[in-house]
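Note that this complex is displayed minus one protein chain, with the remaining chains in position.
Chain IDs A and B follow the sequence of writing; residue 1 opens each chain.
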Amino acid sequence: MSVCLKLTEATIKFGGLVAVNKVSFELKQGDLFGLIGPNGAGKTTCFNIITGVYKPTSGEIEFNGKLIGGTPSNKIANLGIARTFQNIRLFKSLTVIENVVVGGFLRHKTGLFGAMAYLPAQIRETEKLRAEAMELLKIVDLADMASARSADLSYGMQRRLEIARALATQPKLLLLDEPAAGMNPQEKEELNVMVRRIRDQFQLTVLLIEHDMRFVMSLCERILVLDAGTEIASGPPDAIRNDPKVIAAYLGQPA
Amino acid sequence: MKFWLGRTGSILLAFALCAGIQLLADQQSDFVQRLIVLAGLYVTLAVSLNLINGITGQFSMGHAAFYQIGAYTAGFIAMKFYAGAKLPPELWMILSLLTGAAVASVAGLIVGLPSLRLKGDYLAIVTLGFGEIIRIIVQNQPAIGGAYGLSVAPRFEMIWLVWLLAILCIAVCRNLLKTAHGLQFLAVREDEVASSAMGVNVTRTKVTAFLLGSAFAGAAGALLAHFEGFVSPKMFTMDVSFIIVTMVVLGGTGSITGATLAAIGLFFLPEKMRDLPNFPLGNLVATGIGIVIMVIGFRHIAANFHGKMVERVLRYLAILAIAVVIALVLGPIVSKLPTLGVPVEGAKLRMVVFAVTLIVLMLLRPQGIFAHHEFSWAWLRKVLRIDTDKKVTA
Partner (left out) sequence: MAGLELSTLPQQLVNGILLGSIYALIALGYTMVYGVLKLINFAHGEVFMIGAYAALFASWGLGYTPNNAMSGSNPINLLIMLLASMTLCGLLGVLIERFAYRPMRNQPRIASLITAIGVSLLLQYGGQLFLPSSPAPNIDAKVNPYQDNITIPLRPVDGTLVAAAKQLEAKQIETKTAFDGYLERTKESPFQLSAAGQPFKKAAQDAERDLRTAEGKAEASGLSIRLPKGQMIMLVTTVVLMALLNFLVMHTKPGRAMRAASHDFDAASLMGINVNSTITFTFLIGSALAGAGAMMNATFLSGTKIDTFFGMLPGVKAFVAAVLGGIGNIPGAVLGGILMGLAETLVVWAGYDSYRDAIAFIVLIIVLLFKPGGLLGSNKVEKV
């Protein structure tokens, strides 16, 4: 299996605060990898430097053999990394299906001037993107909400819509930031199944942040634990579960 | 094949409509003709600003500057080249329109650059500043008439072209929104970080919106210059930018239909005031009190009444009736008071009425008249079926 994503001593500072401190890890093609840690540990910030929201202060980020640290977000999306957001960031006043179409837009081939003239090529392309979006909505079980305003969806639905929107970019690597937050146990169970299914169906590599231990442990094959920006443990779920440092970090005691 | 037939049909229809407007306008007085032209230009200005403000969400308040640049460009090239060019007026006008649009869009590019770093009201104030700087610079160039202005020869009265431009501007925006291309503009408005994570080139989208919006404003300026036969910096002050922004926001941010109708409405409303007779100050005070009562009543109903649509409308009408009666009865009474009996010039009310409309509409319907809706037959049917409960239940 080839390496998909590799972080080497990735570091970012905000003023005096070192939010991510020399974090290194490696994801193989097809991995289901979990990133956990207490609040403020720097997990979301890791996503942000991988997806080009922030530029890492030092260290390297490699995606499919290419250094991507500091590349603008939209270029990274084009390279094949898609993400969801912890604090849901949908295009609120757009409809559900329009949200997904925006995700697919990076594959457009027709020009803007044609769109202003509403030429057949652009019409066909729009129809094709809508059809693809509809397929994705079926996968996340939102097909019957396609023309609702996305802000009107329930919390769990919004999280699933974010996943569909990310999938529309046809990524190779999918980053999910707390996808189960705010869901009830049954929804979590369905999500668990869904993440596995989309991983297999689209041959994705998945990197996932989650607070719910049971959820991560049952879903991920490998886990990395961050605390105050630094890695404190990594390995398969069973090893992590019993690691004293991890327990201490979660219970807030000095290790 | 069917597509191209339909397309040719709608283009012909647009031309026929413009020809119709021209024919109608030809019957009218110079004053009415001028109103028809200005209304068309304001439609173009509002709809093009809507692309920047409403659709892409970049709050720009310097639209008058692009209008001005278009107007001065047209005036300048007419002064330099018209006599030598010996072109038929229509062709010259189209060239001048394109030049005005091109030069204005260069300015649009420059003004758009801050939008890459600034958001919301900061961007608003910077674009406002750019507009003023451009006006002050023009005012200090003796070569183009300085503060006195520049006369533009020849005058053309192509009313059809004014409205053709307006229709073109509406069509371009509508077409964009019907394709996936348009969605990226909306996405940038909704959330820049998320759009960019979805691969949307936020920078390019914003700059494109500014380029397109300012190009249309520039074209409108070129038409204005040749219609009036004269341009001066006074025609493009901050107030003009405010009026255009108001049209966009009142129409409903992002709604092309809203921008179009608000442009026409807000343009004619103050014009109608010009021939208002003088009346005692007391009437004005009474009307003010009536308006306050109406606003308070309407807001109260909107916040507290959740019954049937029909009952709700009845309540609104009742409040309106009370407000009108109070204003009518109170007017003559308070005018008896010595200080409130002095006459007021009706014509001075133009901008006052404009300002009051603005405040009242914002207080009663902050999302704008059309909110984010567009006119379509399907939408009209939906509204007429009167469904009070528009929310989708999850």
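Quick note on the criterion: a residue touches a chain if its C-beta (ideal position, glycine included) is under 8 Å from a C-beta of that chain, and two chains touch if they have at least 3 such contacts.
What you see is a predicted model; the values in this text were computed from it and never measured.
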| item | value |
| --- | --- |
| Among the chains presented, those that the missing one touches | A, B |
| Omitted-chain contact residue, chosen from B:G9, B:G120 or B:G307 | B:G120 |
| Touch criterion as defined above, residue of B:T253, B:T287 or B:S335 at the omitted chain | B:T253 |
| Chain A residues touching the omitted chain (full complex) | 14, 44, 48, 53, 85 |
| For chain B, the residues touching the chain missing from this view | 59, 114, 117-118, 120-122, 124-126, 128-130, 132-133, 136-137, 139-140, 193, 239, 242, 245-246, 249-250, 253, 281, 284, 299, 344, 348-352, 354-356, 358-359, 362-363, 366-367 |
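One rule holds for everything that comes next: only the chains that are shown with their structure count from here on.
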| item | value |
| --- | --- |
| CA centroid of chain A to CA centroid of chain B, Å | 42 |
| Parts of chain A lying in touch with chain B, wherever the complex brings them together | 51, 53, 72-74, 77-78, 82-83, 85, 89-94, 98, 101-106, 108, 110, 112, 115-118, 120, 122-123, 125-126, 129, 145, 148-149, 152-154, 157, 165-166, 168-169 |
| Chain B residues touching chain A - in the complex, by the definition given at the top | 3, 172, 175-176, 178-184, 186-187, 190-191, 193-202, 208, 372, 391-392, 394 |
